[in-house]
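Shown next, in structure tokens, is the structure this report addresses.
Missing here: one protein chain of the complex. Every other protein chain is in place.
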Amino acid sequence: MIYSVISIGSIGIAAAVILYFVAQRFKVIEDPKIDEVEEALPAANCGGCGYPGCRNFAEATVKSAHDSKHIEGLNCPVGGNDVMSQVAAILGLEVEESKPMIAVVRCNGSRENSPQKVQYDGPATCAFAHNLYSGEGGCPHGCLGLGDCVASCAFDAIHMDPETGLPVVNDKCVACGACVKACPRNIIELRFKGPKDRRIFVSCVNKEKGGPAKKNCAVACIGCGKCEKECKFDAITIENNLAYIDHEKCKLCRKCAPVCPTNAIHELHFPPKKVRPPREEEAGTEPAAPKAEKKEEKKEE
Amino acid sequence: MLTVSGSPHVHGDSSVKKIMYTVVFAMVPAMLVSVYFFGLDALRVLVISSLACLFFEWLIQKYLIKGPVTINDGSALVTGILLAFNVPSDLPAWILIVGAFIAIGMAKMSFGGLGKNPFNPALVGRVFLLISFPVQMTSWPEPRLLFGGTASYPDAMGGATPLAFLKEGLKNNSVPELMEKMPDMMSNLIGFIGGSLGEVSAVALLLGAVYMLIKKVISWHIPVAYIGSVLIFTGILWLIDPNAYADPMFHLLTGGLILGAFFMATDMVSSPISPMGQIIFGIGCGVITILIRVWGAYPEGVSFAILIMNAFTPLINLGFKPKRFGEKLKAA
Partner (left out) sequence: MGILKTFSLGGVHPPENKLSADKAIEVMPLPKQAFIPLNQNLGAPGVPQVQKGDEIKVGQLIAKGEAFISSNVHSPVSGKVLKVDNVVDPSGYKRPAFVVNVEGDEWVESIDRSPEFIKEIKLSQKEIIDKIHDLGIVGLGGATFPSHVKLMVPEGKTAEVLIINGVECEPYLTADHRVMLEKGDEVMVGTSILMKGLGVKRAVIGIENNKKDAISHLTELAKNYEGIEICPLKVKYPQGGEKQLIKATIKREVPSGKLPIEVGAVVNNVGTAFAVYEAVQKNKPLIERVVTITGKSVSKPGNFMARIGTPIAELVEKAGGLPDDSGKLIGGGPMMGKALLSLDTPIVKGSSGILILREDESKRVEMKNCIRCARCVSVCPMGLEPLLLAQQSEGEMWDDAEKDRIMDCIECGSCHYTCPSGRPLLDYIRLGKNKVGQIIRNRGKK
């Protein structure tokens, strides 16, 4: 009995000694700041910062702070300004607050606006349907509605609306960019969230000429240029028959939306506009104002 | 409205249901023969096992997983019948139901249902019962005929299976002495021997196996490799010392070898996908079966061998790929 205690005990002691020396010999010396920064991060490991995991992002920030004395270009979209200020405090640096961003779905080709012309039968993934044909409504740039964006979201922030067949982004969005990459047609874009969650964007990415575009979808952008003329801040450009509102320049003045003949420009979360009496030149666009209101109410829900 | 989808736009007429029911049909000769040899007890075991398996699959799919119920694709029925084939006909009903629960619930449903189980469910159920209830699982009834009377059965054996008798007897006697006391080769072939429901009649099983091969539900690679390796291995042993080792024909016709080689090892979900892989799988099963039969603690090794090789299937799939087109440049 005593011999078994001695033998097992000595094996245990020997193993402990070996393990201690090995741990010392192969110790990885890391800057303790990396652990501190990692603590401050939200641990979502979503890749939104561009690094594979929060630990790698922490290492990158510490390295950048050490080498170049700043952490420009490094941003954790999930943690946002709070987390980045904490990280900066740990590293002894100052940061600029970035404007919060959100994913915006730039297509309004719902079943109502873009009626179904053929029926799709096959795997429910946009990547495949995109390679196969233009889409059930016929628009080759429009949303296919099969939900690759929904599947890619790690934050439960985007869901498919069963009535319209389009994805809807909610407040949980942290602008990590996963859905942007997942969409094979580049319909989703990261834009500024805007003060009080208000933003204006062109809800169309169709690059076809006006005629074919309108044939497939009633609310397509036909590239007529009326919005470009109206904008006093040079925020709107027309390229390839498509209008694009630059979110850096847009001042949310709301002058472009009512002049759009197809209601392709969307204004989110604005209070309802008062209906102005029709002016002579804009007689044809009078109905645009009430329609814009209805959409705002729907989006505010 | 026109439909748009990727090619191909037609589909062959094979379906999971067809495959499973072909297997069930192939097992009918063995089912009939088991009722002939073991009486209504056999029918009882078959019915209870099948119903229990179907019931548990339905219960788990409807109330636990809350997904679509797929009991009419026939796979639970196949598991039920195979489980019944693997037990003695006088097994109490409650043990059988436990076995069904393990087979369907643990070995199949917990992995994700049909197509995701790494081990053959019927075998997992059988091995579980063997280890948990060793007495009930190894007390073999004497085979009776359905309409009364007993088969011409050497009294000395009682209800023991030939393999169990062999293992026990080898402690004191030599093989030729034991062989005299056991049923002759013809009885082994037809089934006048003790054993579980499905393993006794080689003829009935072979009929079913041929049917499955014709219908292309199974391919020849695994059974041929399995049985071939058993025959070769036991042949070598028998040639070395006929007093200590039984001859290959004996090993072939007794125990669950034919049942295992044709119906259990060929379970598609748990066996390799390339032809070469299947042959390796079969050889592995054969070698392990004989190792257990000759030197192991259990008289019968088929169930354990197949389960062990099931565990190797992913590795085999990684290592043995099918022959690719264009691998060897052949001149005209």
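Observations, loosely collected:
Letters are used for the chains, namely A and B, taken in the order the chains are written, and counting of residues starts over at 1 for each.
FYI, a residue touches a chain if its C-beta (ideal position, glycine included) is under 8 Å from a C-beta of that chain, and two chains touch if they have at least 3 such contacts.
All of these numbers come straight from a predicted model, not from anything done at the bench.
Looking at A:53, A:115 or A:212, the residue that reaches the missing chain in the full complex is A:212.
Of the listed residues B:42, B:60, B:114 or B:307, the one in contact with the hidden chain in the full complex is B:114. Although one chain is hidden here, its contacts on chain A can still be listed: residues 117-118, 121-123, 125, 127-128, 131-134, 138, 140, 208, 212. Considering the complete assembly, chain B touches the hidden chain via residues 2-12, 14-16, 18-19, 70, 73, 112-116, 219, 268-269, 273-275, 321-332.
Here is the rule we use: only the chains that are shown with their structure count from here on.
Measuring from the averaged C-alpha position of chain A to that of chain B gives a distance of 55 Å. Only residues 1-6 of chain B touch chain A when the two sit together in their complex. Residues 116-122, 128, 132-133 of chain A are the ones that touch chain B when the two sit in their complex.
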